[in-house]
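Working notes, beginning with the structure itself.
The other protein chains are all here in position, but one chain of the complex has been omitted.
Now for chain A:
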């Protein structure tokens, strides 16, 4: 257990840490709770915008571009991380074919008009939401995000679970890799359905090991006086000016949204 620990970190890293892009911009320096609230407000405004106000979505995209520029996050970095959205895009592209209602002919295909609007709606709002989240993740360290959520009164149990995921993700990943090496050292390589049983058993063993580790961690926590709540060690406070700066994004978005409804 943990015998290989000294070298384990070299290849680890984990997917979660790669979202963050270190920098010293004003956006990076904002307290996390301001940024989380701003992104949340922005997404609400975007979602509430009528889908026919096509120009509004263009403005939203410009707003995000401005934030990215302020945070000095390159466009390519942002676009590459947007790829995570592809599964949802595929679903949106199906809609014009399967939806009911009036049909229009585009390039010789018979498409549903409401389906087209639906697809546009999902695509535009989804992309803006994902882009805003990517910006948040790129300019805020994972640890800071948790502190921000804690500050925003997210239930402490959820914050604790998330922080344990950060701490133990790599530990469990290493354990998984050691199990794979042990399997392969005995001549096993997964080929096809017949070997799924072996993989399933490995997954089960990993689950039990992690469960047992959980019990040992709990014991260690009790031994240091844990009684169910995490003490507040790092308190991140935000000034009025920082809140005002962060609020620029959702407030502008709100203005755009309201204009979209009145026009």
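Please note the rule applied: a contact is a pair of C-beta atoms (placed from the backbone, for glycine too) under 8 Å apart; a residue touches a chain by one contact, two chains touch by 3 or more; residues count from 1.
FYI, contacts and distances are computed from a predicted model.
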Message = For the chain not present in this complex, what protein name does its UniProt entry give, out of "Nitrile hydratase subunit beta", "Putative membrane protein", "Ni/Fe-hydrogenase, b-type cytochrome subunit" or "ABC transporter ATP-binding protein"?
response = "ABC transporter ATP-binding protein"
Note = Of A:52, A:113, A:184 or A:234, the residue that touches the missing chain is A:234
Key: Which of A:55, A:164 or A:261 contacts the chain that the document leaves out   = A:164
Contact partner of the left-out chain, one of A:189, A:223, A:237 or A:262 = A:223
Ask   = Tell me, which residues in chain A touch the chain that this view leaves out?
value = 1-3, 5-6, 8-9, 12, 143, 146, 163-164, 166-168, 170-171, 213, 216-217, 219-227, 231-234
